[in-house]
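Omission of a single protein chain aside, the complex is shown with its protein chains in their original locations.
Here is subunit A:
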Amino acid sequence: MTNPLSRALQSLGAPVTNALIKLGFACRFLVSVLKVSPFALCRFSLTMREIWFAGVLSVLIIVVSGLFVGMVLALQGYETLVRFGASSSLGVLVALSLVRELGPVIGALLFASRAGSAITAEIGLMKATEQLSAMEMMAVNPVARVVAPKFWGGVISMPLLAALFSAMGIFGGYLVGVQLLGLDAGSFWSQMQSAVDFRLDVVNGVIKSVCFGFAVSLIAVFEGYDAPPTAEGVSGATTRTVVTSALVILGLDVLLTAFMFRGI
């Protein structure tokens, strides 16, 4: 196995095998987290603390960016719609794009960079300073005590944050459309209400954000738990959390959208 051709093939195959092995680890890790979850959720104060860290502290960035995204959507959408004399449909444009796509997706991206990276860094540092091994010495299961509450804290926070993002974005669109550009408030709201369907648009957006919550939380706790116990390893794991989360969110979004709105 020393000729150049087989070496080239080996260097091609190694990353694929490594990625598959890591995916397998992540799946087994998810199973072990889910297995201890009933015990972890019984002590709900632990999860409560994680919702505080992941959810409450992310509210500010979610609310502010939601407001700005809604405002920009209204400004940009108005420029295009007014050319076709359809500026009264601005509310529909803002609400549909936020509820279906931008709320869950940008909410999840912000959540991954604000809370996901912190979760990875915390678990990684606990591993590097051997706190997780110390827990095992005391017969405390670190997955149940540390990992599962963080995982569920993220899963619970994500849909609420996405809903906040969408609501604030629509409010921002209202501020720009009605207060700044002078559209009629009645037609803004009534057209929005008649075009946005509760089951098809709002519930599908919530389903998306729940899926993203699962994905981001799993990636964050797994990268932290899997990090090499060095300073360099923890920093690399934090970066990987943000990059992998972003890729997985956008990839999942394509899949979910194809299933939901094209009915494949």
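We adopt the following convention: contacts are C-beta pairs under 8 Å (C-beta built on N, C-alpha and C of every residue); 3 or more make two chains touch, one makes a residue touch a chain; residues count from 1.
Criterion: contacts and distances are computed from a predicted model.
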item	value
Protein name (UniProt record) of the chain left out of view, among "Biotin-dependent carboxyltransferase family protein", "Outer membrane lipid asymmetry maintenance protein MlaD", "Asp23/Gls24 family envelope stress response protein" or "ABC transporter ATP-binding protein"	"Outer membrane lipid asymmetry maintenance protein MlaD"
Residue among A:Val143, A:Met192 or A:Ala215 touching the omitted chain	A:Met192
Residue in contact with the excluded chain [from A:Ala8, A:Val59, A:Val140 or A:Leu255]	A:Val59
Among A:Leu164, A:Val216 or A:Ala237, the residue in touch with the chain that has been omitted	A:Leu164
Contact footprint on subunit A, counting only the chain that is left out	45, 48-49, 51-52, 55-56, 59, 95, 99, 157, 159-161, 163-164, 166-168, 170, 189, 192-194, 196-199, 201-202, 205-206
